[in-house]
Structure formats: C-alpha cells, structure tokens
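Quick notes on the structure that follows.
Heads up, one of the protein chains got dropped from this complex, but the rest are sitting where they should.
Right after this comes subunit A.
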Amino acid sequence: MPKQTKESKTAEMANGKEQSPPIFENIEENLNQIQSKLGNSPDLIIRYYESLDHANYAAAVYINGLIDMERVEDYITHALSFDSLQEKAESAATALERFSFAKGKALSIGKEKIVEDQNSLLEGLLSGDTMILFQGLTKAISVSTSGGEGRAVTEATTQVNIRGPKDSFTESLSTNLSLVRKRIKNPNLWIETLTIGAVTKTDVSIVHIHGLANEAMLQEFRKKLSEIHVDSILESGYIEQLIEENKYSPFPTIFNTERPDSVAGNLLEGRIALFVDGTPFVLITPATFFMFFHTVEDYYQRYDVSSLIRLLRFMCLIVSLFGPAIFVAALNFHQEMIPTPLLINLASQREGVPFPVVIEVLLLEVTFEIIREAGIRMPSPIGQTVSIIGGLVLGQAAVQAGIVSPAMVIVVSLTGISSFATPAFNMALSIRLLRFVITFVSAYMGLYGIAIVGLILIAHLCSLRSLGVPYMSPVAPFAAGDQKDIFLRAPLHFMKIRRRLLNPKSSVPGTTTQIRKDNPHEN
C-alpha cells in the first residue's frame, strides 16, 4: 500500500535519526534517561507502583498538562493496582505477566501500543501519551491519554452565518477531524496523519474522500508536503505559504476555513483538506478563484436569494478593486463622461480642496486601513473607541476641514465596505492590495491604465493553477456545464452532476452511489 510506505517514510524523515537506542532493562536507568533528555523538567511526572511482595515494580510516566488526568487515574487504578491481583496470582506474577495484564487493561482506555526504543518513548510522552515502564523489560506500554486544556467547540468567528451549523473548528486536531467525520459518515472519508516540522513535530492530517478526490492530485499534494523542511509549523498559514505554487501572485491559491460544513462540502466536491494541529483553520486545495466568493450559506438559502447575493458579491469585487481608480480616472482624465449636473456638483465639492484627487484618495484610503488595522488589534473596549474616532475622521470632519471632498468619502467608504463583502478574508486582502496599484496606474493613465491593469490581472488569473487545476475554472477554461454554481446558484436539483474540472474518479465503491447514479460522466 503506497499510503503506508509514504507515512512511515515521512515519520522517519521527521525523526531525523536512523537508529534509536533500545529501552534499558533497568527502570531507573530509563527514567534517568528521560529526565535528562527533557532537562529535568518539573512537568514530567513519574509515579512508581510496587507489588506487595516487592518483587515487581513499574512506573507510569507522563507530562502534566498534556494528558487527560481522569483517564490516567482511571487506567492506573485498573492496570497497575497490583494488589488486586494478590488473590489471583500470589507469586506467579512475573514482570512479563504484569506487563500483559496491564496491556490488556489499557485496551479499555483506547489506543495503546508497545514501544521498544527511547525515541518513540519520548515522542509518545510529548504527544500526551502515558508510558508504563516495567522493571526488567525492554519494552513499555504507551497509552493514549492525550487531553489537557482545550477550547470548547464554539461559533465561528471569521465566517459567521445566519443559517447553518454554528460549530467551528478548535485547536485540537482530533476534535476537528471528528467534526468532519460526524458530517460525512462514510468509510471513504480517508484520513492520513503525518508530522511536519523538525522541532515542533506538528501533526497534520490529509483528509479526502476516497474515490472522489483525484488520485494524482493527492499524490502531488503528498509530495509537496513531504518536501517541506522547516523547524516549525505553528499555524496552517505556514504550510499554505510553503506549498503554494504561485508564490509571487497576490492571489491566494489555497482556501482556508474554520467551518466544518465548508470542509465537508469541499471534500464532497473532490477537494483535499489539510488539518493542522493547533489551529482552527483548515486548508483546502485545489482552490479556484470563485470559491473565495462562495459561502456555505449560499447552499442553505433558497437558490434565488443566494444567486442574487452572489451577484452582489461579484459587484462588490469590482467596486472594491476599481472604485477609487475609476473615480480618479473620471475626474482627472474623462470629465466629459460624467453627466453635467454631477460634474458641476463634484467640481463645487472640490473647490477649496488643496490636493489632487489621487492624494485625496490615498489620504482617505490609508486612514481607512489604519483604522481597520487598529480596530482589529485593539482589545474590544478600545476597539470601539477607535471606530468612533475613525468614523469622525473619515466622515464629516475631514470634509469640513477642507482636506477631502464629500464625494471622496462616499467612494472610499463604499470601496471599504465592498471589500468586506468578500467572504474570504485572504482574498479581500489581496484585492485591497491591488486596489492601491490600480489607483496609482489610473492616476497616471486614466481609464486606459485601468484597462491595461485589468487585462494583465485577467491574464495572470487565467495563468494561475492550484494543484494543477486552472484557477479561473470553470470560466476559463470554459466549461458550460459547470456554470450552474459560479455566478449564480442553480436550484439544488439541477446540481447533481459533479464539477468536471476537479476530475473526480469515476467509480466509487460503496455508499456514495446515490449521487453517482445521476452523473452522466460515469459511463
């Protein structure tokens, strides 16, 4: 099985060592070894257990804070209370028998395995396992007791919706996986776990639906992940930046979400998700441009409402990208295309404004960005103050001071609001960045410049690829059958055919046949 060899290879690579010393027979020696390797850290807890006849003793080792205390206690009372064995086996209890007894008890807790080398021992400890060492044995039981402090599943903060499930991912990988598992109750939901980061040894999970996700794509994705050689992965953003194909493009080619329903939906479209331990943001690839303008709620609302809201979002995209640029171009280059009454109005507003239109735009735009950034970073009580002051600065005061014209306030605030209408924050940021570029060009060359930059942008977007899938698909290359879910959202009963550009594998075993039957691309 290619999958397993891959995994073990990666694990080896992460360890960075070919050979690891075996566990000593002497329990004290082992414990000393562990303590010295962890730098005598006070959070390393060692508890000794001795049988009544003093013949055997064992030790439970774990790191405080990484474990679920209740489970450890529970296990230890069951498995290591040698006294309960007294009646049954007075003297026959050899170390080996004790070992297998304790091992049997471990099953009631959950995952347990036997480790025989020191590196695995340490690794297990650090990932929250409890190690049981026996005097005289060169192996230890590793019981999965990881737990500790964690955040409860709460409502999503970055992708809020009105209708739809309110749960969102947390920092715990297993919780996150279970949230998706709960939604896709199908054996074809395959999860592969590997470790990335030489120092942090962060667990990441590749999740896909076997049979829907394209195998070549998956292979490519695994390859990209295996090529990551960094010390630390503290957030999925690290991986996102490391595996991006187009590193110099302003557009994000990997989608991220903290909503389990969004992940489930994308998995069902044949995409691949990457869960990273320690962050609620799950990466989804391949990502196409239009994904960033769709929300899960589009599918929960009626199609007509969703379609209109989607159109609105694309309109907002245009406004937030070109709004100030078109204003500058019209005012500085193409005064003849403004209706006369409006032109007179604008001219009267600009009477007394000392700056050129571009400077005016920049003043307000930069102010807006400052307020936005400050508002995010400030603690929320102060954040409100920031927004009030910002409102004053951006609003009437700047106009009355004669620094900017009232129309400019409208243009900039409309642009600002429009940029918030993009559901994906990273895409909104890219657009905001490009807006400045386009404004500059339009101040230099007018509408002509806007057209040039627009064309370059379109060409660039069409040249992008995300994991081999054209970024603008299915608009460019055009696939007529896939237009039902791009600018508009067709009623659900029209959307039975899977998107072809993601190349879902044609045959799928088992339970997903219900959807498959309607797919004409099958045959």
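Convention: contacts are C-beta pairs under 8 Å (C-beta built on N, C-alpha and C of every residue); 3 or more make two chains touch, one makes a residue touch a chain; residues count from 1.
The rule is simple: contacts and distances are computed from a predicted model.
Undergrad: Match the chain absent from this complex view to the correct UniProt protein name in "Hydrogenase-4 component C, membrane subunit", "Ger(X)C family spore germination protein", "Cytochrome c oxidase, coo3-type, subunit IV" or "Segregation and condensation protein A".
TA: UniProt lists the chain left out of the view as "Ger(X)C family spore germination protein".
Undergrad: Which one touches the absent chain: A:263, A:282, A:331 or A:403?
TA: A:331
Undergrad: Write down which of A:271, A:350 or A:489 is the residue touching the left-out chain.
TA: Result: among the candidates, A:350 touches the missing chain.
Undergrad: Out of A:36, A:157 or A:340, point to the residue that touches the absent chain in the complete complex.
TA: Only one of A:36, A:157 or A:340 touches the chain omitted from view, namely A:340.
Undergrad: Among A:378, A:399, A:414 or A:457, which one is in touch with the chain left out?
TA: A:399
Undergrad: Touching residues of subunit A against the unshown chain: what are they?
TA: Touching the chain left out of view, subunit A contributes residues 331-336, 340-341, 343-353, 356-357, 399-400, 406, 443-449, 452, 456.
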